Each structure stands twice: as structure tokens, then as C-alpha cells.
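Structure in C-alpha cells, see below.
One chain of protein is taken out of this complex; the other chains stay put.
Chain IDs A and B follow the sequence of writing; residue 1 opens each chain.
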């Protein structure tokens, strides 16, 4: 292959990354799809989340976890499964199973179950004994929106309790949490979340292209982005690098000498 | 694989199912995609419909039909192809071809062609000589909506004429038949269809997650759901089992002793 190198592009972090992470949402991919997505784009994938409770039913789980290890991608259990387990008094069983199966990471959230902040931080500390913890802030229910102050405080507290990164809720649809129902961005919520821990500690769930482009324009190529479908990782990478109309940078225009 | 078993989940039927069926819509999948979808999710797939006229062009048809047989999934010819054949005076040719190729089942509908109810029931009886028949009720044209009484009557008559199940129209888009143009549910139509044959005899076309979740909340984990994309079968199964926020069951909360 003749690797192209004729363009001036923004700086991008490389793996293992601490900033500029891409976090994939697996909604139940087949092993074959996971394998070919990793062959095509592993250098651009940092975290692979088994969305909500899909891991509980995924017959390809062992093979996928092995593929992820081989490609240097952090495997992460979805937060909803841990919430449901917690609600049934089975949080420890869930964590034990995740460890036995070989997950690197778990998401700790309180978007579904009636969990207090104290409960969440207890669970977060428990999980952080054996896993990289990604916490999540924001409800899946548009009627339970947090105030800006609550966003800032919960992000800060989650990090203090042991979260490596904090994910801001957007769901697979991109219509709650930091987004309005039409998918547009609640800028004051984004600002409040960033205030809680710094932009490098936030992973923004951003399933839609317009949301990804907005965040890249606001925070640069190395913003952390989450809930990306596996088959859209290369397209996202072009957005990060200004190789798509939505993030084209007119300041890089060539000027005759 | 360490199969997880720490959660209390709703009862689910198993194959071969008479209720709780999942009916997949194949819009022209490659053989490889079909194969890996079946490896990943065959225990959750009961019927596989080759949508509208795709079977007529599908070069992978023999391989797919063999895969479906091997995985215990009923293969079904799309109703639009039979309607077009009927409109051209070729219904018998279509059925003969479907039998020769090896279809188990055909859909009998009148959503496109100008077919009377009598014509439909004649075709249904003809088809039921050699196939499991899934009939469909509801027009693809939002301007030709049936009344509630018509829904009830047509469902009942289709079952009397030999249909094993009756599919309620929703299209791939989920915007006609039992749905409004915005995808929300016309509850009175759902009720009318159920009145015609009982909920176990109805398969609801439900391509959208919110529609699936509504029907599962209304009728339980074992509602029959149709027009599911192959790559979303595992996600649907998590919805049926309450492993996703949309169908989380707060009544299953653990209480300290």
C-alpha cells in the first residue's frame, strides 16, 4: 500500500490514548462483524462497550473479548446491566461474572434504576477494585434532567470516587442528557460537565455526525467520543482530521508564495 | 463460556415457538451477513422473510434457504412479490417457483395490488396447500387506512381461511398500518387486530425500538414481533427480557430481608 502523506492534518494522539479516545457501542454485533471492524480500524478504537444488557446474551462474548485483547482495545460492560443487577441485589455477582469472563472495564451509571448518588459511589468504589471504571452521568429519561450544578458536581464526585473517565449520557439515539430531543446540543450542560473534571476526563456520547462535528469543532481532534457504531469509526476519524466537509478547516488554505 | 445466570428474568418461550416469535426482515443481506447473524442469534429467530421482491433477485437464495433450514428458521417469501405476481396473472407460477426453490412459508397480503378480500382469501387457500401462510392486514398507503371493524374482521377471516399468523402492516419504516406517520402507535388499531384472533395469532411489524418496547410492555416478553432487522435481533431480545432501559421492570427491585 502506498500510504498517502500529502496533506497537513491536525495532531492526533495514538494508542494507548489518554485523550482523543473513541469508544464504540456494540449493540449485538456478530463475531465476524466485530473481527472485520477491528481489522479495519483498531488503531482508532480505544474502548468497546457491550451496550446495556447485550453481553448477558452474547454467545460470541469469549471470542470478542479475545479479539479486543489482541487489538489493544479496552472491553467494557454496559452500565444498564450493572444497574439491573444492583436493583436485584446482584451487583457483586455481576462484577464477579464480568471478571471471570475477562472484562477489563465496567460502566457505572444510574440512568435507569432508582440509585442514589451514595449508592452509585459505593458501587463505583467496589467496581474500581478490579476494573477500569467509566462512570456515566445523566438520566436516560428526559424528564429527569439534572441542573448544570448537578452535572458539575456528579462528574467531580465520580472522578474522586475512582472513575477513570466520565461518560455524558446521550443514549444510542443522541436525544437525552447533553442533547435536546431533536439532537441539538445543550451547550450549558456540556460546559457544566467539563467544569467538573476537565475536557480530557469527559467522554461525550455522540452517536450522530452533527454532534460529533460540533464537539470536534469545539474541543479539537482529540476530544473523547463515545457510543460510536463500529462501522462508523473510520468516518469519525475523517471528521477528527478535517477530511470531511463538516470539519473542513478553511484556515489551512494554501497561499501562493 | 461462562453463561451468566445471576438475574431474574421474565419467562421466554423457546424454539419451535408458537408465541413470542421474532420475524426478521431481510432487505437483501449478503450470504455472509445472513450466516453470521444466524450463528449469533438463531435461537431468537423464528421466521426469516425475504422482503417484498428481493428474493426474485437474490443470487444467494439457495445458500440462505439451506442456512435457514440448518438453523431451524422458517423461510418466508415476501407478500409484495406474490401480489405483483397475482396482478400479472402469475400467482400460481410464483407459488410453484417458491416451492421448487424450497420456501417453507409465504406471506399473503393485499397492500399494493388492487385485490379484493375474496381474491385474498382465494389466494390464501391456494397458498396454504403447500406452505405455512402468514397473512398480512393493512395497506402500505396511509390514505387507505382500514377502520377498526375492518381490522378485526380481516384478521378473523384470514385465520379462518388458513393463515397460521396474521401480520399487522407497519412497513420497514414503521409509519403506516398500526402506526401513525410519526411512528407512534394507533392503540385502537392494535386492539382491533387483537380482537380478531387473540394476541398470540398476531405478529406486529415493529421495526423501531420504541414500537417494540411499547408492545412488550403492553403484551409481555412473548409478543410476536415482525420486520426486525437481522442485526437487531439480540438488541430486541434484551428488550424482551427487560435488559434495556426501555423495558426495565422496577417491580423486580431487591428488598433487604
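By our rule, a contact is a pair of C-beta atoms (placed from the backbone, for glycine too) under 8 Å apart; a residue touches a chain by one contact, two chains touch by 3 or more.
Just so you know, these numbers come straight off a predicted model, no measurement behind them.
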Candidates B:19, B:112, B:148 or B:218 - the one touching the absent chain: B:112
Residue among B:15, B:90, B:122 or B:195 that touches the chain left out of view: B:90
Touching residues (missing chain, whole complex) on subunit A: 1-2, 4, 6-8, 32, 36-37, 39-41, 231-235, 237-238, 241-245, 248, 250, 252-254
Absent chain, residues of subunit B that touch it: 27-33, 51-62, 80-81, 84-85, 87-90, 93-94, 97, 100-101, 111-114, 140
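Just so it is clear, only the chains that are shown with their structure count from here on.
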Copies subunit A and subunit B - rotation angle from C-alpha fit, nearest 5 degrees: 120
Geometric centre distance via CA averages, subunit B-subunit A, whole Å: 34
